[in-house]
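Here it is, the structure in full.
Left out: one protein chain. Kept in place: all the others.
Read from first to last, the chains carry the letters A and B; within each, the first residue is number 1.
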Amino acid sequence: MESPWDELTLAFSRTSMFPFFDIAHYLVSVMALKHQPGAVAMAWKNPLSSWFTAMLHCFGGGILSCILLAEPPLRFLANHTNILLASSIWYIIFFCPYDLVSHGYSFLPVQLLAAGMKEVTRTWKIVGGITHANSYYKNGWIVMIAIGWARGAGGTIITSFEQLIKGTWKPEGDEWLKMSYPSKVTLLGSVIFTFQHTNHLDISKHNLMFLYTIFLVTTKVTMMITETSMMTFAPLEDILSRMLFGWQQQFPLHEKESETKPSSNGSSAPKPTADTSNNIKKKHTKKTE
Amino acid sequence: MESPWDELTLAFSRTSMFPFFDIAHYLVSVMALKHQPGAVAMAWKNPLSSWFTAMLHCFGGGILSCILLAEPPLRFLANHTNILLASSIWYIIFFCPYDLVSHGYSFLPVQLLAAGMKEVTRTWKIVGGITHANSYYKNGWIVMIAIGWARGAGGTIITSFEQLIKGTWKPEGDEWLKMSYPSKVTLLGSVIFTFQHTNHLDISKHNLMFLYTIFLVTTKVTMMITETSMMTFAPLEDILSRMLFGWQQQFPLHEKESETKPSSNGSSAPKPTADTSNNIKKKHTKKTE
Partner (left out) sequence: MESPWDELTLAFSRTSMFPFFDIAHYLVSVMALKHQPGAVAMAWKNPLSSWFTAMLHCFGGGILSCILLAEPPLRFLANHTNILLASSIWYIIFFCPYDLVSHGYSFLPVQLLAAGMKEVTRTWKIVGGITHANSYYKNGWIVMIAIGWARGAGGTIITSFEQLIKGTWKPEGDEWLKMSYPSKVTLLGSVIFTFQHTNHLDISKHNLMFLYTIFLVTTKVTMMITETSMMTFAPLEDILSRMLFGWQQQFPLHEKESETKPSSNGSSAPKPTADTSNNIKKKHTKKTE
């Protein structure tokens, strides 16, 4: 005696990712790789290296979660069907005559469809990661959040690391600090699904999967159409940070810091703060002694 | 019919690390993080990243030993109590109003107490690592030494690696060469405890733990009070290196090298030696041919 809504969401949650959604994910991932400077030239010069990078782009999240759970990082290579699918998509994207696929992909509706379908796979990956982590650590909810997050959004970490080794990417402290929008939304989803899994959230899994996917797809499509990255978590982050760290702002210490700050300049930007707080600390120490 | 000495050391070796010694370890680790330039500014800008770095500082040795034994590097996240403890300490150290904890910590006696207690956890970690490695490789004494060392002093490797990825640390050949004092003393401890474990050292484990801990704590406290790093292993290293590598010094080859060396100058310091030895080699080859 299930309601039509339940039937819909149940049917949705049982959708197989295999042929179509996976294709969309590989398509979006490999197109993102292709738009990196130098990627096309490299594919002609050294196809094996390009193929390897493409596989990292397609299966990065799975590889990262394997590493974090001490499972063979090569396991994704044992799934021949998916490897073949991803390889074919890499092949036609990079080597198709007249660049037909790129032209087809440059249509906005095609991009929207592919991006939307890719977001659907994100939900499946988060849920899969959490279930998998739960089989290792019963009630290890921090591990569950971490693995769900890694599988859903860990591809960027793996590909950044590959670029670091190849020398095409120089890390900067600032880049590391900023989390991208997909990373944030995946973390949020991972937290929600973990709470659902540990029964702290009174909602059935298929309903949550449906709602979260709808949220993912609509925000992604909206962001692509309006060409903004407006859909941020700024309000949520603001409230959280005000709750956790904001109350100290009332105290005079950091006002002092911001007063003394303008005198600092030059390349060693982060240092002055530490120096200042050290100075203040020394002053206080003198007083207390 | 145990002697009072045995009773004392047995009781000591059964001390639980959990609340107080662990707190001291987290306190010292996070304070070390806080004194890095830019750490405070980063904590305000991106608390999640700062928290993650703090966790690496607190649990780095365990993570490294997990990687080396192919166990999930995330396992430390499953121990909720310790994570909560370390997180609380990170929180109060970085976000406490008026920086009260830092002021309290700047008292020398507090620092001495915390540092001394942290050294106690080092013994427990080495012993734990060796026992754990032994459960994998019976009589694999090199593995046991390596794991004991990794768990006792591997945190610095993990945090250096994190800084490499973040781009805040540029590796230099010279830095890699120098082992720090904690690293050396942990290696020594790891070797001693492994020999004890394989019954090559005729001393009971609790006695050895007590003596080694006393040694660790006294050297650490002495070094902090006198503010020197005098307590080096220079004599021991000297004897060892004289035993292993010193006898070749008598031979004329390296005298020749040092004679020809002064002509070399400039930035490529290591190269000349290789060139010189190549030259000498070529000469010899000509003679022998």
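By our rule, contacts are C-beta pairs under 8 Å (C-beta built on N, C-alpha and C of every residue); 3 or more make two chains touch, one makes a residue touch a chain.
Nothing here was measured: the structure is a model prediction, and the numbers come from that model.
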item	value
Among B:C96, B:L112 or B:M179, the residue in touch with the chain that has been omitted	B:M179
Chain not shown: contacting residue from B:I142, B:I203 or B:I225	B:I142
Chain B, residues in touch with the chain not shown (by the definition above)	67-70, 136-137, 140-143, 146-147, 161, 164, 170-173, 175-179, 241, 244-245, 247-248, 251, 253, 268-271, 273-274, 277, 280-281, 284-285, 288
Contact footprint on chain A, counting only the chain that is left out	35-42, 44-49, 66, 70-75, 77-78, 80, 83, 95-99, 102-103, 106, 164-168
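Here is the rule we use: only the chains that are shown with their structure count from here on.
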item	value
Chain centre separation in whole Å, for chain B relative to chain A (CA means)	34
